[in-house]
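Then we have subunit A:
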Amino acid sequence: MNRRSLVSVGILVLVAAVVLSATIAAQAPASAAKAAPAAKAAPAGKAYTPPKTPDGQPDLQGFWTNSTYVPLERPQGVTKEFYTPDEAEEAIKKAAAREAEQTEPGTTADVHYDFSQFGLDRSQSTIAKSLRTSLVVDPPDGKIPPVNAQGQKRAADRAAARKAAGGQYDSVQNMPIGSRCIIMGGAGPPMMNAGYNANYQIVQSPGYVMILTEMIHDVRVIPLDNRTQPPQGVRQWTGVSRGRWEGNTLVVETTNFNGKNAFRGASENMKVTERFTRVADDMIDYKFTVEDPATWDRTWTAEAPLAKTGGPIFEFACHETNYGIANILAGARAEEKQKAEQAKKGSN
Partner candidate 1 sequence: MRAKLVVVVACAGLLLMVGQARAHHAFAAEFDVNKPLTLKGSLIKWEMVNPHSWFHVAVKEPDGKVTEWLIEGGSPNQLIRMGVTKNTVPIGTELTIEGYRAKDGGLKAVGRNFVLPDGSRLFLGGSAPGGTGGDKK
Partner candidate 2 sequence: MTSMKVTATFVIFVTFAIFVRAQAPAYKVPRTPDGQPDLQGFWSNATYTPLERPDNVTKEFYTPEEAAAAEKAAAARESAETEPGTVADVHYDFTQFGLDRSQATLARSLRTSLIVDPKNGKLPPITAEGKKILAARAEEAKRLGGRWDSAQSNQLDDRCIIMAGPGPPMMDAAYNSNYHIVQAPGYVMILTEMIHDVRVIPLDGRPQPPAAVRQWMGVSRGRWEGDTLVVETTNFNGKNPFRGSTENMKVIERLRRVADDTIEYNFTVEDKSMWVQAWSVEAVMRKTAGPLFEHACHEGNYGLYNTLVGARLEDQKAAEGAAKKDSK
């Protein structure tokens, strides 16, 4: 399967997922989702006072998950910002059913382990429920703004560079960053649902907030002392984050990305501003704004709540025993060899 066909499959997926979520009848999920209370927009007037750490910071500590079935962008055909509780429940049920569905034996789609046997269906762990129809809240249509000319050119350049590098399984460097155990969706910033093990541990000490992402044990140590960003020459996969408290809200600004893990096509000059506000004992309101004039003509903002979940987080060493990557490459080389031999036989 080459990259281009993968991309088209991907597009197909998005479309299909949308259509299916609207039309296919739901089967009951394998097990009931253990969901935290839905994060409605906090009703004005109902004051929640977050607990404080010994040094007086609002306390965000504990284990949290951003696992969700709410898509980043609003599905086609949905026009409202919030589902009713019943509609939201229905949407989750459908999505869970899709996730738990068994594949047809003997098809390519069937070549995997049963996710539910390893607790990896989203419905088997805590979900950060929300009535929102999309995580994106601004623009108001729930969609990421259109990519500007500069952004399109960069996307085209990136695609051309990928094409020039050859097939996806030609070398390890051609494979997806997640498969290579370099970085996954959870770390961000912004921190996005990682599909499974979408868990975080927050620990605070005077002057610092630390966020451990379960996937590939990615850690963000966010200083709160108003220090400046490092020079432009310092570029990182997760950028460099600086935090401050605005009342009960932790505001974290991140720049200095290396541009190698483009978030939705962003450039290395992307700036992400995150806001964490504890709105209930078991809920953190997590909002982020993405700013990148080199990609979008306007900023956009999403809300993806973090729900309290159970610990502990077990070490997700990834690269060390990433046998799969060697198996895949070896498999590709074996297939090539087979084909070459067959071609030789054919020509004889």
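The candidate set was assembled so that all candidates are chains of the complex that A comes from, given by their letters.
What we mean here is this: a contact is a pair of C-beta atoms (placed from the backbone, for glycine too) under 8 Å apart; a residue touches a chain by one contact, two chains touch by 3 or more; residues count from 1.
Just so you know, these numbers come straight off a predicted model, no measurement behind them.
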Touching candidate for subunit A, same complex, options 1 or 2: 1
Touching residues on subunit A, where the partner in the complex is candidate 1: 1, 6-7, 9-10, 12-14, 16-17, 20, 24, 30-31, 34, 98-99, 101, 103-121, 124-126, 168-169, 175-179, 181, 184-185, 193-197, 199, 214, 308-318, 320-325, 327-328, 330-335
